[in-house]
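Here the complex is missing one protein chain, while the rest keep their positions.
So, chain A:
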């Protein structure tokens, strides 16, 4: 089996989750079994994963595994389905707090039942009280309709222990909160009751996860792709049975990606790269990153370049949009308004372009990063005001219809400080948008091929960026040529090509493990 390791699959996804979702679809398409391994418990895991297109067969939560809840038919639990063990109770609703109050005839509170007002008033948790007005427990319900986690309270109203149950009511996992030597209440241990009631104790969740990975690798011959390195970077080097372990880089391995040989190592990869020879393989999304990793760390482990983005077949087959059908002068950027995206540089370049090409406009698509009270957005706005380009630069916010936007645009501008791959620019070229980018590691300077489907200018040189845009706007033939090349260059990220890259890795895994890992 091939496992991809992450902490969860939430609604708010980062690039890593997006990459995993695409990868799982790819494996499904080629009918090779794989599973997303999820370390953390989340009552909505199946709901959010299913919504992302990952069905229960492709999902292996650690907690689910021990709770024997990998595949549970979903049902909706409403307040009237709950049995509080007492008769003649009254139930009143508190709409504004999305809950019901359940009381005894003498008025004593039995429970607060919290529901999801957006999901048919499905029960999400119950706060339970004894006959002496103590809150003694909070039960949390899985979105599939069973009590999954019980939080036991102390007499002074803190969580004293947590207990996870099987859907049929056996206690299988517990954590405990105790006073440490500084008299602080801390989570001090885990206790697992595995098959045959076998008891295992763990000091930390990391140890627990390591035990779990060994459990699913009892037969050996599995592939583990570590998508979030800190979850299991130690565990994967200590597996008891043979396995093919893959460190998958999703960001620059260097703290300063423009100085990959000497800058500090990205904290997330410090441990895994220090132990890289204990891994079977390293995956980078771009050739350039693969080369830099080899140059600096000289791994014994095999290196593979596998794009994290995939251009769907229907996009590749779609009719190409000619330049004269696009909005002349339209530059777009699809990125969070955040410091590492350096969008103020792009605004500066556009202001320079405007001096030569009056029709130029810039549309910024993406959420504004809220940190430091939207500092980055304020900075970009300030630059716009300073340069007097308010009429041609627009904040468009997030759009779910980026394809339509790209089909109308001519140039995709990119001025980031650092990248892991950049799915947005890949998507842009697949819609024939010409990329003009800084020479930024990693992704944009691979996806964009200089003087073929766009331009790569020196890192930080917005004047050069502007010059290239002016050149393109003034040479319609060149723009059309690059656009046509952009379409064809996106073939590099077709299902078939990305799958081919994975096949190389799986082939090596089969050879290493002397067996078929896809079984």
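FYI, a contact is a pair of C-beta atoms (placed from the backbone, for glycine too) under 8 Å apart; a residue touches a chain by one contact, two chains touch by 3 or more; residues count from 1.
What we mean here is this: contacts and distances are computed from a predicted model.
Protein name for the hidden chain, per its UniProt entry and selected from "Glycosyl transferase group 1", "Phenylphosphate carboxylase subunit gamma", "ABC transporter ATP-binding protein" or "RNA polymerase sigma-70 factor (ECF subfamily)": "Glycosyl transferase group 1".
Across A:84, A:304 or A:395, the single residue that touches the chain missing here is A:84.
Remark: the omitted chain is touched by one listed residue; of A:29, A:57, A:75 or A:178 this is A:178.
Listed residues A:91, A:191, A:205 or A:464: the one in touch with the omitted chain is A:191. Considering A:201, A:219 or A:390, the position touching the chain not shown turns out to be A:201 (whole complex). For the chain left out of this panel, the touching residue among A:55, A:130, A:277 or A:340 is A:130. Take chain A: the residues that touch the chain left off the picture are 83-86, 130-132, 134, 136-137, 152-155, 158, 160-161, 168-171, 174, 176-181, 185, 188-189, 191, 193-194, 196-201, 203-204.
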